[in-house]
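Removed: one protein chain of the complex. Kept in place: all other protein chains.
For chain A:
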Amino acid sequence: MLLELAADDNILRIDWVKFTFGAIALAVVWFFVGRKAVPKVMAVLDERHDAIEGGIERAKRAEAEAEEIRQQYREKLEEAHREYAQELEKAKEQRAAIIAEAREEAQAEASRILEAAKAQIEADRQQAMAQLRGEVGALATDLAGRIVGETLTDTAAQTRVVDRFLQELEQDGNVQRAEVR
């Protein structure tokens, strides 16, 4: 039976039923696999590709942004440094100016006080001189009176009177001087 079949059947014969069913099978497979499943998987592949590309793109953008911000920050920092130096310079100048002004004022004040003191001293001296002059006159008069009043017989007595007078004068002079001073 087997040998009969082998003789009858030609392996190169194309069976139209098998051919047709094969075509139907290919169509079915193509519809479900080629049209549905494979594109679905490919879509995910593309999506992932895009996501990775997008991620790289985003990272690049973020990096550029960070660089820009850092640049801005650096510029601001430099500006702040510059401003600070300027302010410091200004403050130094101001300080010097204030010190100079204060010194000037103090000197003016000092010289004013000195002048006032000198004037006061001068005034006091004038006053003292005037008073002294009056008193010297009175004393001379007094002394003359006494000399005249006393009996000038006794030389010794005369000498005592003069000595006493001079002593008193001396004392008064001390007192007067002290006042002036």
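A few comments on the model shown:
Definition applied: a contact is a pair of C-beta atoms (placed from the backbone, for glycine too) under 8 Å apart; a residue touches a chain by one contact, two chains touch by 3 or more; residues count from 1.
Rule of thumb we're sticking to: contacts and distances are computed from a predicted model.
Entry comment: the absent subunit's protein name, as recorded by UniProt, is "ATP synthase subunit a", drawn from "ATP synthase subunit a", "NADH-quinone oxidoreductase subunit J", "ABC transmembrane type-1 domain-containing protein" or "NAD-dependent formate dehydrogenase catalytic subunit". Across the entire complex, the residue among A:41, A:64 or A:157 in touch with the chain not shown is A:41. Contact between chain A and the absent chain runs through residues 1-3, 5-6, 9, 11-19, 21-23, 25-26, 28-30, 32-42, 44-45, 47-48, 51.
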